[in-house]
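Complex shown without one protein chain; remaining protein chains in place.
Labels A and B are assigned to the chains in the order they are written; within every chain, residues are numbered from 1.
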Amino acid sequence: MKARLILGRCGPIMALWLLLACWPARAQHVITFMPQWTPQTQFAGYYVAVEKGFYAEEGIDVVIDHFGGSSTESVVEKVNKRKVDIITTQLVSAMIARDKGIKLINVLQTSQVNGLMCATHFPIESPQSLEGARIGRWKAGFAEVCDVFCQRNGLEVEWVPYIQGINLYVSGAVDGLLCYSYSEYLQLVLATGGIPKENIIRFRDYGLDFPEDGLYVTETYYKNNKEMVDKFVRASRRGWDYAREHREETLDICMRVIKEYNVATSRILQKMMLDEVLSLQVNPTTGQADFAPPRQDVFESLKASLTEAGYLKSDINYKEVIR
Amino acid sequence: MSIKKNFASRLSLYVLLLSASLLLVVTILATVFSATFVLNEANVRAEKVLDNTVLEIEKVITEVERAVDNVDWVVQRNVNDEQFLYTVTRELVATNPNIVGSAVAFEPYYFKNRKYFAPFTYSGDISHELHTVQLGNEHYDYPTLDWYQIPKLLGKPYWSEPYYDDGGSGQRISTYSMPLKDEEGKIYGMLTADLSLEWMSDLVTSIKTTPNSYILLIGRNGAYIAHEKKEKVLNETIFTSALEMEDTTAIRIGKNMLAGERGMIHFKNDDDKAFVVYSPLSNGWSIGLVCPYKDIYYYVNLLIIILMVLLILGLLVLFLGSRRIIRKQTSPIVEFGNAAMTIAKGNFNASIPEVKTKDEILQLRNSLDYMQRSINEYIVELKSTTASNERYESELNIGREIQMSMLPQNFPQRGDCSLYAMVQPAKEVGGDLYDFVEVGDSIFFLVGDVSGKGVPAALFMAIARAAFRFIGALGLPISEVMCRVNNCLADGNKNEMFVTMFAGRIDLKTRKMDYCNAGHNPIVVIAPDGKPTYLHAKPNLAAGLFADFPYEEEQIQLEQDTRLILYTDGVTEAEREDKSQYGEDRLLEWASKINSSVTSNAAVLDLYSHVKSFTHGADQNDDITIMSILLK
Partner (left out) sequence: MNVTINEEGAKALVKLEGRLDTTNADQFMKDITPLMNGAHQEIEMDCTDMEYTSSQGLRMFLMLQKSVSARGAKLVLRNMKPHVKEVFDITGFSHIINIL
């Protein structure tokens, strides 16, 4: 029973049809997984788990359906609408979802360190340097932490929403670009030959070191399919552990997946991304990639920041979100 | 022969080494020069080709820009005519082979309160049929897409970074977007034209200055728009490999190109050296032409290899040829060697080979020839000298023998007289003599010194002795004896040989002595009391020179215990090493020490040893003759 990958580019439309078509007939051992972005080594562990048969060993069949940038629904909405079973998303997104009544629970915390950055065309001496700057940010979100930062420092920024890529930056249309250290930042490096250190700001250096990516399911789904979720989590962990130890092989696996989707990228970029993602998975307290769930104090701090920034209205419970 | 071969080989080897070094230097210089020249030529050519390519691309870019520009005012005028807008896009695509898509996209809610309005025409991938659609929906939010948003933010026309137009023509395209501005300058839409980059890809891959040269085209984001290795196109940037390899030169090239610079840089392209000439394009892209040194130097290397091969062959020929020539030129030397060997073995008449050239070898031959003749002459002379020396030697020996045979050894054994004499001959002279005859109670004696040497002197001496013996026995007065002996000797004596003599006759009873001196050294008379004096006799003349010379005799009365010492000048002129002579004084001094009790034998030997100790080992150059007569 091999896992299958479905073309996610042409649409959530196609995926939706497939899912709807198969829904009633969907076997209990099939789980649909949606990574929150296009295929890349950001999700290496999962590809490895498929390829190496870790899911198969657990007795589950995994269908991976990637989120497309042009989708109108977010991954959170998709899982809530049961179009997919399990997703990756950021802790922030899950908390905001909770606030809206979407009961997501965290079943695996992969990211241990925050990777959000801003790269500019000018030197950043202090947060004030960003005052009035025109900065690109993803239309799909992923930048709530940045909003917290701006609010804390009383910054008024002209946000330019975009889908993906770094052309906004290289064309000189914006003063700066939000980027992730494992994604757009690396693309920027490859596009320019290197961004000067003074033109970079990492938000985790300003007290915003909140963990990011993790696996989430709805409470309902979890209640009904606890065993399968546990199996999925277990095998995914194995996948990540294997990826950590076998980088080249992992790269080969990922490149094969990526090639199927015709994504414009290079092996070197994917390698850099893999190394960065794996390093962000190292728990700074223990020095190990132990997939430690977010700590309560961190959770509470994030909750406070988000509430302050206006993203949270209700009081969400740590224990409800973090399993 | 083998030595000869080595010389020719050695010399040839030196010539070879010298030539090789010179040729190597020349070759290196030529190589460096030609390499530099060729590289420069390649540079110039590459730049030309690059510039041509730039022109080609600019032509197309300009065409598209102009096409869009041209419809700008039309669109502005008919902005509310939906149908017209569709037509405009169709026209743009239809009339421009390079334009594969065109759209007029409006700001959300600008056009008739629709969120999205963007008529778009594209040419199908395979069929080239025109399709017109509406862009823009929830899934295609064009206001946030680069081709719309960036020119809007920049406020000016923008060529997008190349991408795959999956939703349209299915080709690699770049979109030229021109902002539509109202009278206040506010942007309300975009007029776009999609330029297909497939032709560009074909163009650039076909451009080569050398077999392995290639063009690379990059966008503003560094991504390859065209590259020899198709898999790199749009997937890799100019920094991808450079960052991986930490190649600072490649990074520099990338940054220069992105900065819109024009130039040339030498770098290492996967271990092969190459140079790249690069130039910016007007739309913000950059194009470069990479020329591997391998290609450029291909012919130069070929030339060098051919040159090297020819060189080695040439040097080989040089080596063998010069060896042969040298061997031939120096063959006379071998023959000289052989001739010299033959001469050395004793064949002094060996012929020395002729030499045709008029150079040092001829000189050598002439020297050798002269040497041979000199040797011959010398040998001939040596032989004759040796022969004459031998004759001379034998003559001397014969002379000596004659001389010695005439010296009586039976000394008188008498009670009234003790007589002893000796002659110690010198090597070369055979001239001294002594003689004595007992006649009753008289004793007749003489001591003489013949001038000259060898057999003639000895014969002369023999005649003198014989004459004396004969004439002396006649009982004539001693002067008469001397006259007759003189006449005998003077007769037929053309060589002017002479003999100095002292002859005497002692009557042992009366102890009276008659004596006649013929040019001889004065004898020593030692009185009984031991006091010695020289007996100064008339010199007369040495005998043998003038016939009829009137010799005069003298008389003297001797006493008992008187000793007479007769000698020749071999005693008084005996020389030691410093050429000082024994002399008459020393003789007298010795004589004063001899006592009458000493026998004549002892006395003679004593004087002899005295003389010998004086000369102290120096060569004896004259006969030493000593006679002692003691009257007892």
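One rule holds for everything that comes next: a residue touches a chain if its C-beta (ideal position, glycine included) is under 8 Å from a C-beta of that chain, and two chains touch if they have at least 3 such contacts.
For clarity, every value in this text was computed on a predicted model and none was experimentally measured.
Colleague: By the document's own contact criterion, which visible chains does the hidden chain reach in the full complex?
Modeller: Looking at the entire complex, the absent chain's contacts are B.
Colleague: Looking at the full complex, which residue from B:F498, B:W590 or B:F614 touches the chain that isn't shown here?
Modeller: For the chain that is not drawn, the touching residue is B:F498.
Colleague: Pick out which of B:P119, B:G452 or B:G504 touches the chain that's been left out of the picture.
Modeller: B:G452
Colleague: Which listed residue (B:V423, B:I471, B:L545 or B:I594) would be found touching the missing chain in the intact complex?
Modeller: B:L545
Colleague: Touching the hidden chain in the complete assembly: which of B:G504, B:G519 or B:P532 does that?
Modeller: Among B:G504, B:G519 or B:P532, only B:G519 touches the chain that is not shown.
Colleague: Against the chain that's been left off, what residues of subunit B make contact? List them.
Modeller: Interface residues of subunit B facing the absent chain: 428-429, 431, 449, 451-453, 495-498, 500, 518-522, 539-542, 545-546, 569, 573, 621-622.
Keep this in mind: only the chains that are shown with their structure count from here on.
Colleague: Quick check on the complex: what are the subunit B residues that touch subunit A?
Modeller: 138-141, 144-146, 149-150, 153-154, 158, 160-161, 163-164, 220-223, 232, 234-244, 251, 254-255, 258, 284
Colleague: Hey, which residues of subunit A end up touching subunit B in the complex?
Modeller: Checking each residue of subunit A against subunit B gives 11, 70-72, 134, 139, 160-163, 165-168, 170-174, 189-194, 262, 264-266, 268-269.
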